[in-house]
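Missing here: one protein chain of the complex. Every other protein chain is in place.
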Amino acid sequence: MQIRVINPNTTRGMTDTIATAAQGIAAPGTRISASQPAHGPVSIESHFDEAISAVGVLEEVMAGERDAMDAYIIACFGDPGLLAARELTRAPVIGIAEAAFHMAALISTRFSVVTTLGRTGIIAEHLLDQYGFRHHCRRVRAAEIPVLDLEEDGDAALNRIIDESRRARDEDGIGAIVLGCGGMADLTDEIGEAVGLPVVEGVTAAVKLAEALVGLGLGTSKHGDLAFPRPKAFVGRFEHLSNGAGVS
Amino acid sequence: MQIRVINPNTTRGMTDTIATAAQGIAAPGTRISASQPAHGPVSIESHFDEAISAVGVLEEVMAGERDAMDAYIIACFGDPGLLAARELTRAPVIGIAEAAFHMAALISTRFSVVTTLGRTGIIAEHLLDQYGFRHHCRRVRAAEIPVLDLEEDGDAALNRIIDESRRARDEDGIGAIVLGCGGMADLTDEIGEAVGLPVVEGVTAAVKLAEALVGLGLGTSKHGDLAFPRPKAFVGRFEHLSNGAGVS
Amino acid sequence: MQIRVINPNTTRGMTDTIATAAQGIAAPGTRISASQPAHGPVSIESHFDEAISAVGVLEEVMAGERDAMDAYIIACFGDPGLLAARELTRAPVIGIAEAAFHMAALISTRFSVVTTLGRTGIIAEHLLDQYGFRHHCRRVRAAEIPVLDLEEDGDAALNRIIDESRRARDEDGIGAIVLGCGGMADLTDEIGEAVGLPVVEGVTAAVKLAEALVGLGLGTSKHGDLAFPRPKAFVGRFEHLSNGAGVS
Amino acid sequence: MQIRVINPNTTRGMTDTIATAAQGIAAPGTRISASQPAHGPVSIESHFDEAISAVGVLEEVMAGERDAMDAYIIACFGDPGLLAARELTRAPVIGIAEAAFHMAALISTRFSVVTTLGRTGIIAEHLLDQYGFRHHCRRVRAAEIPVLDLEEDGDAALNRIIDESRRARDEDGIGAIVLGCGGMADLTDEIGEAVGLPVVEGVTAAVKLAEALVGLGLGTSKHGDLAFPRPKAFVGRFEHLSNGAGVS
Amino acid sequence: MQIRVINPNTTRGMTDTIATAAQGIAAPGTRISASQPAHGPVSIESHFDEAISAVGVLEEVMAGERDAMDAYIIACFGDPGLLAARELTRAPVIGIAEAAFHMAALISTRFSVVTTLGRTGIIAEHLLDQYGFRHHCRRVRAAEIPVLDLEEDGDAALNRIIDESRRARDEDGIGAIVLGCGGMADLTDEIGEAVGLPVVEGVTAAVKLAEALVGLGLGTSKHGDLAFPRPKAFVGRFEHLSNGAGVS
Partner (left out) sequence: MQIRVINPNTTRGMTDTIATAAQGIAAPGTRISASQPAHGPVSIESHFDEAISAVGVLEEVMAGERDAMDAYIIACFGDPGLLAARELTRAPVIGIAEAAFHMAALISTRFSVVTTLGRTGIIAEHLLDQYGFRHHCRRVRAAEIPVLDLEEDGDAALNRIIDESRRARDEDGIGAIVLGCGGMADLTDEIGEAVGLPVVEGVTAAVKLAEALVGLGLGTSKHGDLAFPRPKAFVGRFEHLSNGAGVS
């Protein structure tokens, strides 16, 4: 089984962090390959960054189709381009926010999210609403650290995440913590030990969900809402997407 | 007051249809300018089309900022890039789905949507949920016509929309119809006459909402969730977006 | 275009405040006329006050119909008699709570309401639920000032509203403030400057929404739920309402 | 225990029907007295009728307070003036829609409402939302009979209600029927026999709920939202309501 | 009328407390009999305790059917086995959590629950969701006392409940308190006096609701979801339940 993990931002270090976390959790028969867009933002901290990054995510899925991937993971907590990506393939596509919410709901009755910047909390809240997990989530909290600080100033970032996670544990009446950024994929164990609650991280959760779906022979439904896009012309910089190029 | 109406697809004919509808409804002091992305799909009929189109929408908003626009309208019924666009400007940004839902809720207790293709219904449903209008909408219906047929085979398309709208009137227990595509902007009167219910169309609704907000001195809040994106590097094809280029 | 702004309470000073705010925001072609019931409470601070005031609101709408008004505004934050008023006319009828919620949702992802007395908070919460804006509103706050203090003890009232608005800004994670009383219509600018967030006020918002709907040629749907009431006998003090008197 | 059953319309025959139903179900120690407003509509079939009727309901509650009633019932399915009435008294006040929904939810997992006119369905839907019973109600159906036909053309009305109730039983997957009009209070047995499902009628349900609350020593909370209205001036036709006249 | 009050735990002292409270509130014509399972936990403080206790509840309902009971009350705040119990009888079956929520919603717009242990709060929250009262309940609070402390260390327990109830009154913006444990049935008056808000207790509330339903001639619907279980074989320790033994 081959899973393509797509880091929606263009920071190689974060792609490596994510790939390492994914490989560390993958089953013996699973081959992880990681990629990042050739075009896009170095980090995703706003609706704007997310919208631009979605194009790169979709191009990476198309590239993955040429490589006959069995599943895809979108490794940014806003799940950028998720439904669009599903349209492009019969394979399962899993977002890491989605994956973390599903897993957290299976091991606890209530959880809180600890994310990077407060301004991205609204993205998580919209996803909780859309996916149906609003009542399972007590609170979306932010450690107020820019995403790239996870790479560049790791210890300070880790400490702030641990502090916020402890506040979640003590104030929110929860049973689990959801980490709200793909860049935290290597911090799960340390946070879990420091906080004493199950800590659910989306990249690893998504790998196991992808393996699960592939194992079940289940892929994205091509009946109805998520069928392949109708072929059509694209112009300008996106002309290469015309007539279903790269789309099965 | 200057309002930039952005047609998120790249079909000039549809931009013209939309611009004409917008100009026809604008107040004396309002100057409408219409634009379309230089890059993107010729029509928007899937999550994929929508995701690609969002980039063009955002670039058009940036161009509008250089022209000191007072408000923006995103003239595709999926409101592609809406929250991202709001981050880029202090001006109001209105999506036409959103505009139509707001207006329909002010003149009726329940409405139905008549859109183009069934597969885009899920996009409308997600917006109804996110905006809070799910209980006001009885049903999302599709006339099952491709978007560009509105341009190329107008009479047949009109008849199918009228037929579906009559079914909505007779079966759904509603007080108003919402037209679910920017390309229907010139059909409102004919449909309204044929169906005998108020027909709410998003492009015209958005123009009046934009005028309303500008008149009130209200623009997109720059406090919190919709603040300007943090400046950062973008790479590759999107390098020109680096460091807040084009962003106030 | 002629808009009748109805102050549901009988305090002339508040009618004047509201009329001035409405006139100040109206478009050149809009003629504002303000009225207040001949019968009813001097202020509205409970479900009881609101229920009594609704009769006066409806009589003012009937009077407006004789004057061929193009739109109506109900200028009390509980939107008393709103759906009943809509039954009486083909013109749009806008409540100021409703207007403020719609506008606030267009410029921010989340807002808080600052109203007068805590006991009226439940009225705002019920409206948020009915209109669909519950998830957009973080909190309904009260400055704990009686409504008429806005007239009689303006400076102290203003200070309390500003204090509460600042708390909303600092604690609620919001992008905008909604003012929860028609009597605050002249305080918007001062509060906005003091607080530094967009402040949405319902009277002015409703004027622009009314202009928008009239401009669109949209009025209250007479198909279904909001059709004119069936003519019938009324007895006693309400005999003059018999057989659709005053109802088109 | 003395319960005042208030028929919100002014039709004596319907007051008698309601009073008879209430007396027939009352416990031995319960004294039922019925009243109707001196002022108001002869039937309630719209938001307008309902808004006018609320004044009469409130005056009847005030009269009841002078008679030291132990509980009040508002015997119209829209529960007109319910929260306002609660503000006027320490006694419980029960609406018949509310009463029927509560009882139906205790004996079935899902029910449908059969009401008089389709246009009043929206009133029932809003109450279902506000009270929290939306998910328990499968459908609000209308027999399309004017309210006074229940008095004047009883047999035909009964047949239509039975027909609609049978459709509800066969199509809606329900366990119980809720009758959606106070004027149906004498038809419960006949409908129940004809349809073969439990039929919940609001007047009788409200009598038993009122007895229950009085028996428990529970009355309307005077702490917070439902405290007595602040005394104030009323002018014109409502001057007699000034300064808490008639309010404890 | 004969009402069987079933204490789902096996602690005789608590059965007596509950029976006394039920008898104290019952109408003259009502005969209360109380029972407790022969098999089960001495107190219910977890989903596990609740699941085991449900069997005993159901056996007590079957025993009640042999005694021709007119109604049943399940006197534990988690309403264990409620829908299953309803399947076994044509009589009404009332849970005390359900009863308390219904009554509290009739006398206040918002209430808080004060229960024993924090870990059982999730049970109350799930019931609030299922029954439709989530929006009426501001907060589920715990006094953090084990259930049997209500029997064994009554004064200390009472003081903690009063303290938590006062915090609810002062912080939650509510009009009523709901007591969240059957073992508090004898404390209602003391708590009410100490706190100064209406206090709704489920055992007494359920007795009056049961009397109300029986008085109305309403029992559990046997049409659809709550019909008698299909007879079938049970094996092992539950063989005596085979073929509808004990089921009408």
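A few points about this structure:
For clarity, chains are labelled A, B, C, D and E in written order, and residue numbers in each chain start from 1.
To be clear about the criterion, a contact is a pair of C-beta atoms (placed from the backbone, for glycine too) under 8 Å apart; a residue touches a chain by one contact, two chains touch by 3 or more.
The structure presented is a predicted model; accordingly, all values stated were derived computationally and were not measured.
By the touch rule given at the top, the unshown chain touches A, B, D, E in the complete complex. For the chain missing from the display, the contacting residue among A:158, A:179, A:197 or A:235 is A:197, taking the whole complex into account. Considering the whole complex, the residue from A:154, A:175 or A:244 that touches the absent chain is A:175.
Only one residue in the set A:84, A:158, A:205 or A:241 touches the chain that does not appear here, and it is A:205. By the touch definition given at the top, chain A reaches the unshown chain through residues 25, 27-29, 83, 86, 92, 94, 98, 102-103, 105-110, 131-136, 169, 173-176, 196-198, 200, 204-205, 208-209, 211-213, 215-216, 218-221, 223-226. Annotation for chain B: contacts to the undisplayed chain at residues 118, 121-122, 129. Even with one chain removed from view, chain D keeps its contact list with that chain: residues 109-110, 135, 173.
Throughout what follows, only the chains that are shown with their structure count from here on.
Of all residue numbers used where chain C meets chain D, over half belong to both copies. The two sides are thus made of the same residues. For B-C, the equivalent interface within A-E, D-E or A-C is the one where over half of the contact pairs agree by residue number, namely D-E. Closest to the protein's overall CA centre, chain by chain, comes C. Once the centre of each chain is set as its mean CA position, chain D and chain E turn out to be 28 Å apart. As a whole-number value, the distance joining the C-alpha centres of chain C and chain E reads 44 Å. In whole angstrom, the spacing between the mean C-alpha positions of chain A and chain D is 52.
Touching of two or more other chains is recorded for residues 118, 121-122, 129 of chain A.
Interchain contacts give a graph that is no line, ring or star and is not complete, per the touch definition above. Annotation, chain-chain contacts: A-B, A-C, A-E, B-C, B-D, C-D, C-E, D-E (touch as defined at the top).
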